[in-house]
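Got a structure for you, written out below as structure tokens; questions coming shortly.
Note that one protein chain of the assembly has been removed; the remaining protein chains are unaltered in position.
Labels run A and B following the written order; every chain starts at residue 1.
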Amino acid sequence: MIANYGYKDGSGDFFIAIDTDRCNGCGDCVPACPAGVFAVGEDLHDPLSDKPVAKVVEEHRKKLKYSCGPCKPDRNRPPLPCVQVCKPLALAHSW
Amino acid sequence: MIAAGIDIGAKTVKVVLMSDGQVLARRLVPAGLDTAGATEQAFQEALRAAKLERSQVERLLATGAGRKTCALTDREITEVGAAAKGVNHLLQSCRTVIDVGAEEGRTVRCDERGKVVDFAFNEKCAAGAGTFAEGMARALQVPLEELGPLALTSRQAVQMNAQCAVFAESEVVTLIHAKTPREDIARAVLDSIASRIISMVRKVGFEKDVALIGGMARNPGFVAALKRGLETDVFVPEEPEYVGALGAALAAAEP
Partner (left out) sequence: MGATLVVQETKTLSTNKEFWRWKEYRWHDETLDWKGAGVVSAGVDIGSVSSQAVILLDGKLFAFSNQRTGFDSPESANQAIQWAMDGTGLTLRNIHYTVGTGYGRVNVPFADKAITEIACHARGGNFMYGPTVRTILDMGGQDCKAIRCDEKGKVEAFLMNDKCAAGTGRGMEVFADLLSVPIEEVGDLSLSVEQEPPPVSSTCVVFAKSEAAALLRAGWPKNKVLAAYCAAMAHRVVTLLERIEVRKDFAITGGIGKNSGVVKRLEKELGLEALKSPYDSQIAGALGAALFAYTLEVKRRSS
């Protein structure tokens, strides 16, 4: 499943999409993120599955614009550490 | 040479009249239902207070959300430019200006001459600026100007989960119902706004000295939360809501 975490408000769309079919639960994204946006655990939206997958933690879900801010300067934006470290290419940002 | 700066904000219109680097008069009028009328009123009142005729004002610059539709002039300066200029006049050592008004929050990095080096906005979402506080003051049933002093009496930090002004109002009502002390809720509200402003500030980074202007600078609880979150001292000018207009007037007077 494609799990879209984040929100849309007056100032824009801020979603991180995690493809839980591609995600292998390796957890590389967890330390790669300087803000601690990710965690790996039970797929809460698929109650009949046992496979651990990555997700955006509750603390950051509604503040993503701010949480991801330091990695997204307006000019000369470098590649995002979380996307770079994900070997199965399960992570994508909407902004 | 007499110059005027007009800051047409979402809630209030501010006018500053200057001559040779000295402020002659300043006026603030609620924008209300008729912004154009309020602008005219503020300008006239300022002229009266400075004992000047309209014709004596040689230069005029508008800034603020309504700067493009100001009937008094078609010359404008961005809020960011005006903020940097205004604060630089008051505190030359300032390198970061945080401007939190009713509907927008801004951070501006400037150099020793008040020239803008970098900036960021919080816009289009009421949770990013002062309007958030208004709704919560209403839910707490305290006048807006008492929200800050009330927050300062809090001895316990409480977490607010809502990141939306509408949802936060419901959350405040729930907290009241759960018998959370009002001062703790007030503090949580201001900490919440401060946290969003600080995230915006950190995105472009900040350098001392740091100044806070705009309507929210009048809120001591918010100022305290900002200092706490940034872990640095924050300079608040005496009349923080006029600094934009001041900056516009200074820019108008420039050759």
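The rule we apply is simple: contacts are C-beta pairs under 8 Å (C-beta built on N, C-alpha and C of every residue); 3 or more make two chains touch, one makes a residue touch a chain.
Note that the structure is predicted; figures quoted are calculated from it, not measured.
Looking at the whole complex, which of B:92, B:156 or B:170 touches the chain that is not displayed?
Considering the complete complex, B:170 is the one touching the chain left out.
Looking at B:13, B:70, B:110 or B:126, which makes contact with the chain not pictured?
Checking the options B:13, B:70, B:110 or B:126, the one contacting the hidden chain is B:126.
Spell out, residue by residue, where the missing chain touches chain B.
For chain B, the residues touching the absent chain are 33, 103, 124-126, 131, 135, 163-167, 170, 174, 177-178.
Contact with the hidden chain only, please: which chain A residues?
Residues of chain A in contact with the hidden chain: 1-4, 6-10, 13, 15, 44-48, 61-62, 94.
Criterion: only the chains that are shown with their structure count from here on.
For a test of understanding, state which residues of chain A touch chain B in their complex under the given definition.
Residues 7, 9-11, 62-63, 65-67, 69-70, 72-74.
Across the complex, what residues on chain B touch chain A?
Checking each residue of chain B against chain A gives 120, 122-128, 161, 163-164, 195-196, 199-200, 202-204.
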